[in-house]
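Shown here: the complex without one of its protein chains, the others still in place.
Now for chain A:
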């Protein structure tokens, strides 16, 4: 039988009950689909005293179109259901495109939007079995006191590899969070901080409840990623972009990346807004992206290669969206 840390399992049916359980037990941990957390627990990468399973919470996986044309996606919606949703396919195809690249089809039946956003950061010195880490030496993300990637560092550089976050960021989506203090809203980009061992801006007892995606009329958005095994893998680099085009004019551009830093990063692209598109634009965007991307030796794919592919997929994506954008009319 598999060795597992010992924990109690709790299945609340309301958010209030879930917040209550988290508040009572400081060693409690949330779980949704479990496809990120359980492999980590099997490797003893966390030792929660209590697992709070969110999948029985009433309405947690709902998805609704709102009166203002936006959409509210419950954090418990499975990626599979997101992919199958007709509103998503019609109005926010970038979400479908990104979700389709997450893990394999069987993972996506269980994996949730909230779990995808809140997934742990990854590093080849961290996502290893207990015996591997014991023999190599633990690191400061868990159990140890030094970093094997940046040896003299006192911070962890583990990489954020979620695919949905950049897609939501270029749609300017917001996150709704509930906790002991009540409900608050923040931009999806603000959910994250660039710190491998502590990458979520969630306070103790807080739960991500939903993401709110504004109407994306006039925008053309897409996602592209590179992975080692096309059928199943995390991104070694991923990029989302949204373009608003009018004729030969680039009215506005948003770009966000994943698979590089310890958080998904929104790239500052203001210099491209209200400019005329020319053959050098896509290259210039990719250069701006590379300036914000940090590559460390957190994976067995070299940092140099990841930098190259990020550049290449950014050019490819921005050019594709520019071509697609020509068929859109902007109000």
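By our rule, a residue touches a chain if its C-beta (ideal position, glycine included) is under 8 Å from a C-beta of that chain, and two chains touch if they have at least 3 such contacts; residues count from 1.
Note that in this section contacts and distances are computed from a predicted model.
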Protein name, per the UniProt record, of whichever chain is missing from view ("Phytoene dehydrogenase", "4-hydroxybenzoyl-CoA reductase subunit gamma", "Thiolase family protein" or "ABC transporter ATP-binding protein"): "4-hydroxybenzoyl-CoA reductase subunit gamma"
Residue among A:46, A:89, A:150 or A:232 that touches the chain left out of view: A:232
Contact footprint on chain A, counting only the chain that is left out: 1-2, 4-9, 11, 34-35, 38-40, 42-43, 51, 53, 55, 103-107, 109-110, 129, 231-232
